[in-house]
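In what follows, a single structure is set out as structure tokens and then discussed.
All protein chains of the complex are present and in place, except for one that has been dropped.
A, B, C and D are the chain letters, set down in written order, and residue numbers restart from 1 in every chain.
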Amino acid sequence: MNLRRVETSTWIYLAISFLLIFIPFIVTGRSMQFIFIQIFIFAIFAMSYDILLGFTGIISFGHVMFFGIGAYSTAVTLGRMDATIGSFVLGAIIALVIAAIVSLIVGALTLRLKSHFYAMLTLALAGLFLVLAEKWRSVTGGNDGFTFSLPEFFRDSETMYWFSLLSMVLIFFGLRRFTRSPFGRVLMAIRENENRTESLGFQVTYYKVLASVVAGVVASFAGVLYALSLRFVNTAVFATDLTIDVLLMTIIGGVGTLIGPIVGAGLVEFAHHWLSGLADVHWIFERWIILYGIVYVLVVIFFPLGIVGTIQSKFMNRPVRALRTNRKSDGKKENRKGA
Amino acid sequence: MTAILETKDLSIAFGGHVAVNGVTVEIPEKKFTSIIGPNGAGKTTFFNLLSGQLSPTNGSIYFKGEDITKVSTTKRARMGIGRSFQITNVFPNLTVLENVRLAVQSKNKVRYNIFSHFKHYPGFEKRSLELLDIVFLKEKANAIAASLAHGEKRKLEIAMLLALETEILLLDEPTAGMSVEEVPAIMDVIRNIKDEGNRTIVLIEHKMDMIMGLSDEVLVLYHGELIAKGTPAEIVENETVQAAYLGGGV
Amino acid sequence: MELFISLVINGLATGMLIFLLAAGLTLIFGLMSVLNFAHGGLFIWGAYTGVWVFQMTNSFTLGIVAAILIGLLLGLVTERLVIRPVYGNHMQQILITLGFMLVLQELIKVAFGPDQKAVFPPDFLAGSFMVGDIVLIKYRLFIIAVGILVFVIASLILKKSRIGLIVRAGVMDKEMVQALGINIKLVFMLVFMTGAGLAALSGILHAVYSGVIYAEMGLEFSILAFIVVVIGGMGSFPGSLFAAILVGLAQAFMAYYVPALSLAVNMLLMTIVLIFRPQGLFQVKG
Amino acid sequence: GDDGEAASGDQDVVKVGVLISGTGALETYGLQTQRGFELGIEYGTDGTNEVAGKKIEYIFEDTETDPTVARQKALKLLEEDEVDFLVGSSSSGDTLAVTPLAEEYETIMVVEPAAADSITGAEYNDYVFRTARNSSQDAKAAAVAVAGEGVKIATLAPDYSFGHDGAKAFIEAAEELGAELVLEEYADQAATDFTANIQKIIEAKPDYLFVVWAGANTPWNQIADMRLDEQGIKVTTGVADIATLPSMTPLVGMEGFTLYYHDLPDNEVNDWLVEKHMEEHDSPPDLFTAGGMSSALAIIEALKQTDGDTDGAKLIETMEGMSFETPKGTMTFRPEDHQALQEMYSVTLEESDEFDYPVPVLKEVLTPEQTAPPIMNQ
Partner (left out) sequence: MENLLELKKVEAFVQHYHILHDISFEVPKGEVTVLLGRNGAGKTTTLRTIMGLNRVSEGSISFKGESIVGRTTFDIANSGIGYVPEDQGIFGGLTVGENLRVAMKKEDEKTTERLEWILELFPDLKKFWKKEGGQLSGGQKQMLSIARAYVNENDLLLIDEPSKGLAPIMVDKVTESIQQMKEQTTIVLVEQNFMMASQIGTRFYIIDDGVTVHSGAMDELKEDKQSMKKYLGIS
């Protein structure tokens, strides 16, 4: 990982982003563009998850709560106000602010709770948000949800495409810088060995909370885009399934790589689209989730680093990190916790 | 001679077992103090209390006259108390270089910078490599820490501790499991630090020749209590110490 | 007063049902430190197979036996294919078992069709009787009895045998246990199978209780089981029992007195417990 | 996509895109709609697949019961297939994610079988017509079946929109008929223990308990176990699809309603449907099969009246107030909110010799006027 290589990869990513700009001229159908938009949105969502899972080593089962917060904030604001850019911006700001506050509080709980306990807590919190969305029907329309209209600017599918693409690219480079900053290095250290990080003089608390806030805010922004792309929102944006989806994307793509979640999002969305489209060919494709599940299990066993992670470790001689924790020491850590 | 670290009646009990029992001691500044004592005497626990990994059930700790009994591990590390661990405690999945670089980064107080690239600090890498060189680990700079042999991990520990450039170095059996050939070399590293004369070193060791060769003062812990204190020569002569610790043969 | 008693009994029954569901999970987590999110998959397979045999043969006992057998069998398969590569790594366990859960759930639809299926209790457990003004539903009493039985047996086994020790040691350092001459793989497999058998057993019992089975119930109920295990303290049998009953009672009473919150009661309970007692109510060693 | 007929791009084709839940929790509903729709086209065109000189082509798409997929599939239908009509979908959420597209693309969408009131209420747009009954119609049917002057009623419903909508509408309708509400009870939709709720109901001592229920965990067993009948409380509810009938065994004797059961409606269309369905699928048509057929018949009737013109505005004009024959008798799209008024059936649940589950037996046909729901889109 020397300076020069970083630069080449940056150029490659920029080039790919540049090429993606022209997709709408080739793929003119809104439905295909819609798939791309979804990929960009879920890539953003998955990258935010990667910050937690891959870089800080925090498993959350409730990451969808921030996504939902983003989606509902936007939808409610646009639904209640005129469909103008102004209300969109307001909605987005509300989304980000709420997400920041919630993630600050939730993140602070990582101090008390370790690994699966934290995971379960976030699951519960996301569940509570789901209940809130179902119950607060005057605002959310209950689980059927509601539709709203978009500002003129976003109505065009191409605009939406470019806007999502731009967001994804900016967020990618932003997060990449974030993870490669001295701060990001410390996050990785925390993932590896929290106690040790502390005794090196880093205040672990702040790092974890800030990572959680960054992840929450980015996820919320993905939710904002999601609501825009769908022009509709219902309680599904708080469903645990979404967390699972985004988890799968991150894992399949490769945790701790940032580019992995993007690849994962693309792959999962396209695989979904094509496999389910094959339902006429053979009934098994109607049950495409089986294939999906099997592929996923295989990936975890044989390519625990995900696609990007495996490529990096095989061909670029990068040190293998991420999920491959030393099994023995992992077990021992458990002991100490029990003590 | 001023004391940089001071404990007053320091005790800690685990359940019913008192591991450190009313230890009152002054660690003189810029001197080399060694702690010896049988296995389970409470040496590591004493270090854990000094560095903040554990908090005492009783008593207090002073650093440069300031009460730090309630100060967190992190803060103490920043104030200048650095330690190495008896059980190797490194970042297993990061490279050796990255392990040290994290310590260097902390030393240079680059902590919350989220905007610049970590490569913008080439000095860190250079410094890390220097340190690795000192502990004979330079060739392994790009190896994953988990793949190191036991002795190599001990060296990495030391490099990380040195990187922090803390005023006090608490070394917990730094040479345990290190090969006969390299013990003297590591001793030299430690001696050099000592000779620079501006650090306080506290060492836990079972290798008496090291203790003898390096220490200005030796503390003896026994069943959690401080039972003797003095120059190496005095301690070796001390009969209680001989019976409880040294035994006959070696 | 009748109301109170009736709520208590129903709460207990629900609690026992949840306990049965959580018991397998507790065993697998408590001993092997494996977070098995495919638990729900084993649960539905137990439910569907058990119900199928029950309806074919008209014998509830055979249904139960079939459920347990399929549980053991699937446990074997799951352990060998899915769990074995990821012992000791919680993160991977969560991920891989979630994926496998999807497979198991979807396979149910292939094997039994996507429709929900109605289930009725066997005649000797059907209906209810009245004691004074209190309605006692037979099947619930049956559940309470089975729950207690399972609890007692499991506790005895764990207390008396060295197996618990071996498994716990195996989780901490697998290589070392093997170096002590223990075939830890076999031991793990057997424990996992037992856990899976328990999951499947609770599947059939639950199916008859709720009167209906459907493929998605696996995930739904495994989340509930996890909640209980967390509240009770991961890996503690008494903890799970206590937590399950707590949840059961809370559900019953909340549904009566504060229905608005009944949707959220499990989640709330877990949140509160996690915040104030992160290790769960019953702390266990190891 | 599932092309019903070979696609050809020429002018004399009318294309219909049908969104169904082909996978996911509602996939059985999706299948019913699909079969009904196919049969509807066959019946409506006398097997020619042609109306007003135009060939009808239809494409089924699976929404997977996911609004995102629903929207994507709808876009595909509208843009790539350039459909002239949309039909669907099995879930209200999916439907709501699509209805704005109908307006945007000025394409008529026939909603079937999604029941949320808001589709023809708060979220109404001119291009949406619904052949499915909405939740309020269900509730009215239930009210008509049991309510009367001085009758005490209680409700039990799952605690989410569907349950609340249903209970509210029922209470309104029942109170209008002179009934008195004594308890409105909501239970967690995922709960398995309803005894606390039932306990409360017993204490409130209503004459009738109206249960709105959908989803798998049913309260029927427990209602029977808690011996409501012995306490003089009669249960009433909607009878749903055949798959759920076995679980209603404990409710035998109950008076309730249904929107469709294959031997209830007495008309030519239904006779044909039952016969044909038996022939092709070896089973009787189910709850939403009739609905799927109705949606096809509505489209055919509209095309007949416009003589094959698929212009949105023209179709709206035509379809508002349009009546058409369906397996459920004559349906009429109410001009105000485009909701089809339709027959509902008041039934008694009885044991059957033929099946090992109870079946609904007709008590009374409720006319479209009797069950007309309030207009909610203003």
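Descriptive notes on the structure:
Note that contacts are C-beta pairs under 8 Å (C-beta built on N, C-alpha and C of every residue); 3 or more make two chains touch, one makes a residue touch a chain.
Predicted model, so just to flag it, every value in this text is computed and none were measured.
Only one residue in the set B:T44, B:S84 or B:N113 touches the chain that does not appear here, and it is B:T44. Set against the missing chain, the residues C:V34, C:A47 or C:M172 yield one that touches it, C:M172.
Remark: the residues of subunit C touching the chain excluded from display are 162, 165-166, 168-169, 172-173, 175-184, 285-286. Those residues of subunit B that touch the chain absent from the view are 14, 17, 36-45, 86-87, 147-152, 173, 176-182, 206, 208, 244-250.
Keep this in mind: only the chains that are shown with their structure count from here on.
Taking the definition of touch as given, a chain qualifies here only if it contacts subunit A and subunit C alike; those chains are D. Least step count on the touch graph, subunit A to subunit B: 1. Here the chain at the heart of the structure, going by C-alpha means, is A.
Separation between the centroids of subunit B and subunit D, computed from CA atoms only, is 75 Å. Per-chain CA centroids place subunit A at a distance of 37 Å from subunit D. The distance from the centre of subunit B to the centre of subunit C, each centre being the mean of the chain's C-alpha atoms, comes to 49 Å. Of all residues in subunit D, those that touch two or more other chains are 159. Multi-chain contact residues, meaning those touching two or more other chains, occur in subunit C at positions 263. Taken as a graph of touching chains, this assembly fits none of the simple shapes: it is neither a line, a ring, a star nor a complete graph.
Chains touching one another, given as pairs, are A-B, A-C, A-D, C-D.
Those residues of subunit B lying in contact with subunit A across their complex are 51, 53, 73-74, 77-78, 83, 89-95, 98, 101-103, 105-107, 110-119, 121, 142, 144, 146, 160, 164. Across the complex, subunit D meets subunit C through its residues 25, 27-28, 159, 185-197, 199-200, 203, 216-218, 220-222, 225-227, 243-247, 249, 357. The touching residues of subunit A, counted against subunit D in their complex, run 29-32, 34-35, 38, 134-135, 137, 141-147, 149, 226, 230-232, 234, 236, 276-277, 279-280, 286-287, 289.
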